[in-house]
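A single protein chain has been removed from this complex, and every other one stays in its place.
For clarity, chains are labelled A and B in written order, and residue numbers in each chain start from 1.
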Amino acid sequence: MSSEIIADKKLVKFKWNDQVIEAPEGENLLQAALDNGIEVAHYCYHKGLPIAGVCRMCMVEQTPGPPRPFPSCNAIVAPEIAVRSDTPAVLEAVEWTLQFHLVNHPLDCPVCDQAGECGLQDYYMQHGQYNSAMEDQKVHKKKVQDIGRGVMLDAERCILCTRCTRFTEYVTGTYELGIVGRGDHAEITVHKELENDYAGNLVDICPVGALTSKDFRFKQRVWFLEDVATTCIGCETGCAVNISQNEVGVYRVLPKYDHEVNGHWICDDGRSIYKHVSGAGRLIGPLENKSNLFIPITESATANSLRGNSQKFILSASLTNEDYANFFSAFKGEKDHVALYRLPSMGKEFDGILKRSDKNANTRGAREAFAKAGMDHSETGLQDFLDNLNAQDVIYLVVPEIIYDEDHFMTLLKKINKAGKKVALTTTDNLQALDAFDYLLPLPTFLEKDGHLKNFQNRDRKLSAGRSYGASNRDIAFYANWLN
Amino acid sequence: MTQDASSANYKDYTLLSYHHISDVHKLDIFSKAGGYETMKKCFAMGPETIKEEVKGSGLRGRGGAGFPTGVKWGFFSKDRTQKKYLVCNADESEPGTFKDRYLVEKCPHLLIEGMIISAWALGVDKGYIYIRGEFYHQAKILEEAIQEAYSAGYLGHNICGQDFKFDLYVHRGAGAYICGEETGLLSSLEGKKGQPKLKPPFPAIKGYRGYPTMINNVESLAAIPWIMRFGAPAYKKWGTEKSAGTKLFSISGDVKKPGVIEVPLGIPLREIIEDYCGGVKGGNLKAVIPGGSSAPILTAAESMLATMDYEDIAARGSMLGSGAIIVLNDTRSMGEVLKWTLEFYHHESCGQCTPCREGTGWLDKIFKRAENGHGQASDIDLLDKVAANMRGRTICALADAAAMPTQGMIKAFRGELLTFIEGQGQEERGRKR
Partner (left out) sequence: MILKKDLYTEHGYLKGLYLALKITLITMLNNIFAKKRMTINYPEEKYFYSDRFKGKHVLTVKEDGSLRCTSCMLCATYCPADCIHIIAANDNDPAVEKSPVSFQIELLRCVFCGFCEEACPVDAIRLTNEYEMSGHAEQEWVIDQHHLAYRKSLNGGKGILSTVDDSNRLKLRL
């Protein structure tokens, strides 16, 4: 691939402008600069994709080296070279190459979602700011194309950096995207709808608004959003993500580069894990089921009606390590009064890129915590637990935040029907199945609490709390012993 | 054919030595005239001897770049067990060039002999002749000649009893100028879109399918048999010190006898036009394009002083290129010439890298707008600036090939271009009334 850091190459020193940089010998020159915090204009280069060298923006001059500016993405680090990105020749090359990019680019900024994080806008402010000499008719290409998997293609905005074609060629191996035509009539297009599970990444890698997210389309301007660095709870991989939100709501999930777990990408399932956080139905307090209508009720009133019976818990396998630890230290009931519900496996055990079949975010953390507390976390344990339910029990069920298989969940609900009182510990009431419960008590979503999850590599993956959109002050540990 | 057959001594020709013999595209006729003898002698010489001879001859790449062939061969790996390729660039898409076609049509065996000798010297066992798609008949002639060579035991295994095998294939292009660029050619040969690759790595290190590949022009390879037969000093006797040997020039345009001629490098351009081509036709000389449409144009005055070697033409701000001479008389409009040039490069840009893709389109549009009567004087400066900023910043030299003639035309005929733009404008305004 392009620029994996070659572990056994020796580090050498070289100069970039007036800065001395140390990097492995033979490493990609542009990557070495970017790793050291130097800003170099580039569009087609991406660390996770093979080198294309087509945008011609990353120009530098090097001594000793070629006689004129050349792209740094096609060069390597050598000892004692002096690289300059601030000479007049380089600056003129960058300005004119940018001008060539903009010659046929449509003036779509008001309607384009990329505004605020657009490569053309950013470099124009840094390296452009010229009076455009282009007075002719621009080339027109096909706009507003829905190419599947939630991706919109606008061929006119495309700067033909080929990041997307390289992605479908080398990362997913599905080859949906390609370039047809020649010269300035060349156009990015698909020969069939996108059908891979990582199409959302195409939107991220596109430096301009040619590939945009249908889900995010027109919802918000990116400068009104703030990012929270957290972890995806879609499966046991635990990819690092940045989730964009503001006081109005949560808008999108973007991958965060993580060398050990997910690299540059996340799967498409992870793109929709935010919807329940600020969506309709977030609980702001306890709710009581009165003939299938949920009415707000106070905590104390709920507590009063539940007191006196044996409190039994079914926990989900997507809570944080801290949640489990705090729960078990607070829980004072019998050992067989707690069980673990795990969402069923779905799909291939590992799809070869990122997705895994275990859809529980913290299976390992849950099992470890259960074992430490001497509780039974097995599937048979859960079945025994369900068989032993009777009318004297109050059953608290932690409703998983994301349920892929509703049938499996419904089976569980049928089995807890024989309990006397059924309480759902849930983040939202937006689920039909919740009509079976007598009370709904609020829990914070994964985006409203700090904590850690153990992923498939047994690494601790961090959850960070962002804004709160519902009742998020009561965690599972609170309910462990709240009636006493 | 313009060469005056009666006065010529065909021993003086290196490339067209056999062209006066009818049916010399057949192997038996070619052999009877002395063909393939040099090849047989070369098997006795070591590969290094052959390479030294070629280097000593000063032969420069005849496709347009003019890079010394012997030096290029020197970059090639000497390992004879490694998988390597030899590719002959018969794409010949540079407007105005038709010399390779003439060579291949009349005497394909000369090229094949040259390739076999080169393959022996370079340690290559597979060769491709990439011929432009439009040369349908020429490709057929080549394929038949190759078949004859196989039958004669000059291709395939154990050539002439030597422990040497060489397989040669003809691969037809599909009509793209960019496939004449060496890495564009390799991409097309690999079955992909004819888009040039980043250099470095150079094809001699990493070429066809990632293996070391030597790419030479038809004329360069066809010169090898003569060099090996008569030796490097004999070749160096022709031409100038830095531009050794003879060259095929394709002359077209306003001359009485257009065609392909072989003359020593360094010959005055005036001699070519007046003596070999019978002089300018239909008017007085106005301008000459010396090396294909990518070469900046020379005014009549410059043309009368120019000598056809790499150095002199370069010193005049143009390039010898492929040796395609286009002669223009004073009835020709330079505006029209520029228009067709810009349209050609706009059409042929592969679209991979931004300065060329957008720049060629922009140049064409500016001039089309001027041609339609909506141009203004400042458009000339705009053309010049856009062209200047396309150069040196792209993956291959197509951008330079588009920019240089634009800048050359502006430098040589600015006044006429201005008049052209204003005239078109008047015409347009007249039409509107």
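In this section, a contact is a pair of C-beta atoms (placed from the backbone, for glycine too) under 8 Å apart; a residue touches a chain by one contact, two chains touch by 3 or more.
Source: prediction; values computed, not measured.
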item: Contact residue for the chain not shown (choose from A:L107, A:M125, A:A280 or A:A391); value: A:L107
item: Omitted-chain contact residue, chosen from A:E22, A:E80, A:E135 or A:E226; value: A:E135
item: Option from B:K40, B:K257 or B:H374 whose C-beta touches the chain left out; value: B:H374
item: Absent-chain interface as seen on chain A, which is shown; value: 106-111, 115, 135-138, 143-144, 217-219, 221, 223-224
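By our rule, only the chains that are shown with their structure count from here on.
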item: Separation of chain A from chain B, taking each centre as the mean of its C-alpha atoms, in whole Å; value: 54
item: Interfacial residue positions of chain B with respect to chain A in the complex; value: 176, 193, 198, 200, 346-355, 357-362, 365-366, 369, 382, 385-386, 389-390, 392-395
item: Chain A - residues contacting chain B, complex; value: 51, 53-56, 59, 68-69, 74, 92-93, 96-97, 99-101, 103-104, 133-137, 139, 159-160, 179, 181-186
